[in-house]
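Below is one structure, written out as structure tokens; the observations come after it.
Heads up, one of the protein chains got dropped from this complex, but the rest are sitting where they should.
Lettered A and B in written order, each chain numbered from 1.
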Amino acid sequence: MKRLYFWFALVLVMSLLLAACGGAAGGSQLDAIKKAGVIKVGTSADYPPFEYIDESGNKAGFDIELMEEIAKRLGVTVEWVDMPFDSLIAGVQEGKIDISISAFNYTEERDQVVDFSDAYYDGEDAFAVADGFAGSIQAPEDVAAYKVGVQNGTTQDEWLTGLVDEGLLAEANLFRYDRADQAALDLKNGRIDVMMADSVPMKALAAQLGGLKIAYEGVVSSGPMNIVIPEGATELAQAINEVIVQLESEGFIEALALKHFGQ
Amino acid sequence: MFGNFFSYILQGVSITIAVTLVALPAGLVLGLGLALLNTYGGPWLKRLSAGYSLLMRGVPPVVLLFILYFILSGNVVNLTPFWAGSISLGIISSAYQMEILRGALLSISGGQMTAARAIGMSRIQAIRYIILPQALRIAIPPWSNEASIVLKDSSLVYALGVPEILRRAQQLSATNQQPLLAFGAAALIYFVLVFLVNRGLDALAEKTKLPTQAA
Partner (left out) sequence: MDSPILQVKNLTKIYGQNVIFENISLDVNRGETIVIIGPSGTGKSTLLRCINLLTPANSGQIFLNGQEITAPESNEDKVRQQVGMVFQNFLLFNHLTALDNVMVGLSKVKKMPKARAREKALYELNRVGLSDRADHYPGQLSGGQQQRVGIARALAMDPSVMLFDEPTSALDPELIGEVLGVMETLAREHMTMLVVTHEMGFAREVANRIVFMEKGSIVEQGKPDDLFYRPQHERTREFLWKISELYGKKEEKA
């Protein structure tokens, strides 16, 4: 009995001790990162082809490879921290991760709590429908007539919520999902009529699932994609931006887009 | 390909087990302490422990996880997702374990305490040598239930990004569009883990059972 009590107390004490050994960074974040030789990057590895898990269980995707190269140029290695998408902003805010790359678009709302790097890729939106879709989407606002699915916390979510606020789309017809692939599955089995997402992943999902097609493509909510950086980390932002410019001029980014997006 | 997928999800097992091995014992130590305070303490201790139980059983575990990780952590203590998650689950579980153990303690007849005091035991000695050994035996079946719950709830740490079974299943589902396969595999693994835990505790209950037939 006594021994049992002892071990339980030990586990509890140890857990609290280990918890305390987290350590907080001070001073310039860039310096701290370079000193540690590691940059903690948050991502939500469930969004092919930007970031996902490949057959061997490794992280793969456009954002993944791009970030690894950026880090190399900065002289550090990447420590990937995977998280559900809608936890990432909070993660950067609270200092759980240094930065985040996860097909983010700039929004004013996000800008209030975090900063952004320069754009590293220009994105578009796409609306996908099932093959037997009988309606028509000539303009983005046309989706308001249907049941629409979207990933929670994305710019597409924001745009669609805007439609709801304006009274164009019924609240009950907007379905939010934790992940894009969930929405795509519901689209395929008819629970929703339309799905809105970044065009590159949307096309990838449609191709892989089959039975879906792109009804409309264009810049609606998406646009330039940026890396999310903590508020006020100007040195870090500058360093990253410099590398992005470099990679762009070298054609690295274009080649990467070709590899992952086929365009 | 299927084998690779399965092994990717399987790698989450050690993390799931680790989360459970932090949360469950932490919940037991805390829950037992609270149960003793509530059963044997004065009116203020009773109120405080009852209030704690009410609060922690009324909060959805995920909410506590977020509070601990995003709000408290960094400002008060710096916790990794694993520890924030495990400790939160331990705190929640401690409230339920307190109720289980409290019920077990109360089910031991007052006569046991009386007889223990009658041979000169202090209250603490009586609790330690007479009441607790009997109460813990009684608590095994409902505790086994709680153990299963904590093990399954360990999946909640996915919200903090801990790469346990569920998060891995999500990622695979996103990659290969085969949710049935991914989540089916996850469900199977959880089932096996819970099954093993229950069997183990059943065996423990059997082993510690008090004989009633003449040998």
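Following the convention adopted for this analysis, a contact is a pair of C-beta atoms (placed from the backbone, for glycine too) under 8 Å apart; a residue touches a chain by one contact, two chains touch by 3 or more.
Since this is a predicted model, take the numbers as computed values, not measurements.
S.K.: Any idea which chains on screen the missing one touches?
M.R.: Visible chains that the missing one touches: B.
S.K.: For the full complex, which residue in B:L10, B:L72 or B:M121 touches the chain that was left out?
M.R.: B:M121
S.K.: Per the definition of touch given earlier, which of B:M56, B:I130, B:V150 or B:V197 contacts the omitted chain?
M.R.: B:I130
S.K.: Extract the touching residues of subunit B with respect to the undisplayed chain.
M.R.: Residues in contact with the chain left out: 111-112, 114-122, 125, 129-130, 133-134, 137, 210-215.
In the analysis below, only the chains that are shown with their structure count from here on.
S.K.: Sort out for me which residues of subunit B touch subunit A in the complex.
M.R.: 1, 4-5, 7-8, 11, 21-22, 25-26, 28-30, 69-70, 73-74, 77-81, 83, 86-87, 90, 128, 132-133, 158-161, 163, 167-168, 170-177, 179
S.K.: Help me check something: in the complex, which residues belonging to subunit A touch subunit B?
M.R.: Listed in rising order, the residues of subunit A that touch subunit B are 1, 5, 7-9, 11-12, 15, 18-20, 22-24, 42, 45-48, 52-57, 81-84, 87, 90-91, 94-96, 178-182, 184-185, 205, 208-209.
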